[in-house]
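Note that one protein chain of the assembly has been removed; the remaining protein chains are unaltered in position.
Lettered A and B in written order, each chain numbered from 1.
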Amino acid sequence: MGRMEYFLEIFFGGLTRGSIYALIALGYTMVYGIIQLINFAHGEIYMIGAFTALIVAGVLGSLGMPGYAILLLTLPIAVIYASAYGFTVEKIAYKPLRSAPRLSPLISAIGMSIFLQNYILLAQTADFLPFPNLLPYFDLPDFVGGILTSSEVTIVITAALVMAGLTSFIKFTRMGKAMRATAQNQRMAMLVGVNVDQVISLTFIIGSALAAIGGVLIASHIGQINFYIGFIAGIKAFTAAVLGGIGSVPGAMLGGLVLGWTESFATGYVSSDYEDVFAFALLVLILIFRPAGILGKADSQKV
Amino acid sequence: MQGLKKSLLTAVWFMFLTFPIMVIRVNTIEKTIVWRWENLALVGISVFLLSYVWRFLMSRRERGNKQNAFATDDRAQAFRALIEDRRIRYSLIAAFAIFVGVFPFLFSMYQVNIMISALIYIMLGLGLNIVVGLAGLLDLGFVAFYAVGAYAYALLNLHFGLGFWAVLPMAAVLGAFVGILLGFPVLRLRGDYLAIVTLGFGEIIRLVLENWGTFTRGPSGISNIPRPDLFGLEFGLQGRIIYMYYVVLALVLFTIAVVTRLKYSRIGRAWMALREDEIACQAMGIDKTQTKLMAFSLGATWAAMAGVVFAAKTSFINPASFTFLESAMILSIVVLGGMGSTVGVILGALILILLPEYLRAFAEYRMIVFGAIMVLFMVFRPQGLIRDRRLKRRFHPAESSKGAEAVPTGEGMARGAGSHG
Partner (left out) sequence: MAEAGPVLDVRNLTMDFGGLRAIDSVSLDIMPGEIVALIGPNGAGKTTFFNCVTGLYTPTSGEILLSARGQRKRLNGLKPNHITALGMARTFQNIRLFPHMTVLENVMIGRHCRTRSSIFGAIFRPPATRQEEAESIEISYGLLKEVGLTALVDETANNLPYGAQRRLEIARAMATEPALLLLDEPAAGMNPSETRELQALILRLREKHDLSILLIEHDMKLVMSLSDRVCVLEYGTQIAQSTPEEVSRDPRVIKAYLGEEADA
């Protein structure tokens, strides 16, 4: 393989990873934007989305359903379930702590993350489970055949469409405006008649739905899942969110891509042993040197 | 009626929510599907009952919020009065001390080993308590320093044949040093960012231990780490365990003494002030970074010492012992016991480490319970099992009217501090 082809393969690999990170990062960034909480359990929501998809696809497959029908049913069910989990987690672990000291909901979120991981571990299994490839297969033109696969194309296009949808939702709908208002100033939003509880719930639901889509896509692509995938993916997506500027929706998308490429190129050209170290190191470096991220604004504390 | 309807709805919601995960188990390799309908009923019934408990706790919480902080409930008050009665207090402490002192001769070596583990976690919990409980810095990478200590002992012993007692102080210094090194760039970050950065550092250190095979022997770890020696004396297997027990016990007592003294010192006060209000703290002339750094590196010192003890106890270490879950476990000890409270942390460690050991059936639910504890305690009892109380100095009205000469001296302070650990 030529050097250029190797480069392009890594480039598209990074783009694929990056789109997934971006999808999950959106959940972190939206929640942070609205209630200033690092939703530590968000990675677990993504994992639960993938698990639900695995179970549903398994059941449908045993009924002898064709592949595209399985995908069309599995994806919405996974999305609904992940959203339901996201919604419930907020009600149990975060809502009662809205006026508590800042670290309390974070500790609660860490607890929730551990709880959900072990819930899956106990109710399902600790082993890696092979995940069926639900993504449609199609022939690519010859000149790109060696560089990228059809599932990569599907992932990137799906992620782009979803993010475009989200952006227009936030920009143009009434609810989207309410979300932006709440993010800017919760008390003012409440005073002008925004139902803040509803906005927060919706934020969790949307974030979880995006995570589930990401989960199903990447699980199909990689081909296996276990109860622990949410932890690493969660931290990486959080890194992406911080990288782009936490609280900023375009920032999360940009951050996801930057992280995806960083990882791909670092593992492709430097060393694959330290794959996760690159992401963690990037996280540490950004937080130290530019905590506001690429697109974020530095916030000053009020006295 | 209202409650019944709510509980039924909650139960139905959770049955829906847990349906795929709890009921269906798909084996994608053998292409088999198991339906576990009994779980659905189980979820329904337990959620139905739990929702009553939840609502009860919620309403109590709400009432608690409205009540003046002056009025604590009577039972707690009576209990406190009982504990504060000198005779009862001292006899309780004496009984407990004797029990702890003769423990290895009353119980089997298996039990003693478990108790050693619990004591190590007490050390870790008290160390983390300095960082989280006193200074209010959420450190999610605490286990990194634990690993530093453990690997310091293992490697120094492997390459230079250094013994436990030689490495212990070296590891303490190394822990403090690494703490300062990592803490310096990150401690100016806001609380939640700090938590994530420390988590990142913790994972980086673990991944390095795993991948730097030539230095750390990678995932297969280091074995044959010797237990502590005593002036070259040789013990039998049992003797070594008993000796280990007393070594760890002594270290725990040392830790308690140090933490208690720190808590009621100039530095301890600065930590607590920093936890309560950073801006006011700076305006009062306290150097934020320096003060945080002290707490952070002191916590690291203790984790490193606990690491040495851990390596000596298990005589085998590998990176798998130092995952994020370990940090989370130590954190839940502190959260359960009560942030800032020494007695609370000890109690928390004993409960969380001993219970799963003795309730074997319960062991696999250990982590899920840790997670639940962290959520439930944050929601319903953020102060933990034992609320950290501030030291009261008794100023008698007669004394204060006499003026400044009559105020208590540092000596009185020291006594007061000792008895309020």
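Quick note on the criterion: contacts are C-beta pairs under 8 Å (C-beta built on N, C-alpha and C of every residue); 3 or more make two chains touch, one makes a residue touch a chain.
None of these values were measured; they are calculated from a predicted model.
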Options B:Ile286, B:Val335 or B:Val379, residue touching the unrepresented chain: B:Ile286
Of B:Leu262, B:Ala303, B:Met329 or B:Val369, the residue in touch with the unshown chain: B:Leu262
Candidates B:Ala11, B:Leu156 or B:Met272 - the one touching the absent chain: B:Met272
Touch list for chain B against the chain that is not drawn: 68-70, 258, 261-262, 265-270, 272-273, 276-277, 279-288, 294, 298, 390-395, 400, 404, 407-411, 413-414
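One rule holds for everything that comes next: only the chains that are shown with their structure count from here on.
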Separation of chain A from chain B, taking each centre as the mean of its C-alpha atoms, in whole Å: 31
Residues of chain B touching chain A in the complex: 13-14, 16-18, 20-22, 24-29, 31, 33, 39, 58, 61, 136, 138, 140, 185-186, 189-193, 195-197, 199-201, 203-204, 207-208, 211, 279, 324-325, 328, 331-332, 335, 364-365, 367-368, 370-376, 378-379, 382
Complex interface listing, chain A residues touching chain B: 36-38, 48, 51-52, 54-56, 58-59, 61-62, 81, 84-85, 88, 92-93, 96-97, 100-108, 110-125, 129-132, 231, 235, 238, 242, 273-274, 276-277, 280-281, 283-284, 287-288, 291, 301, 303
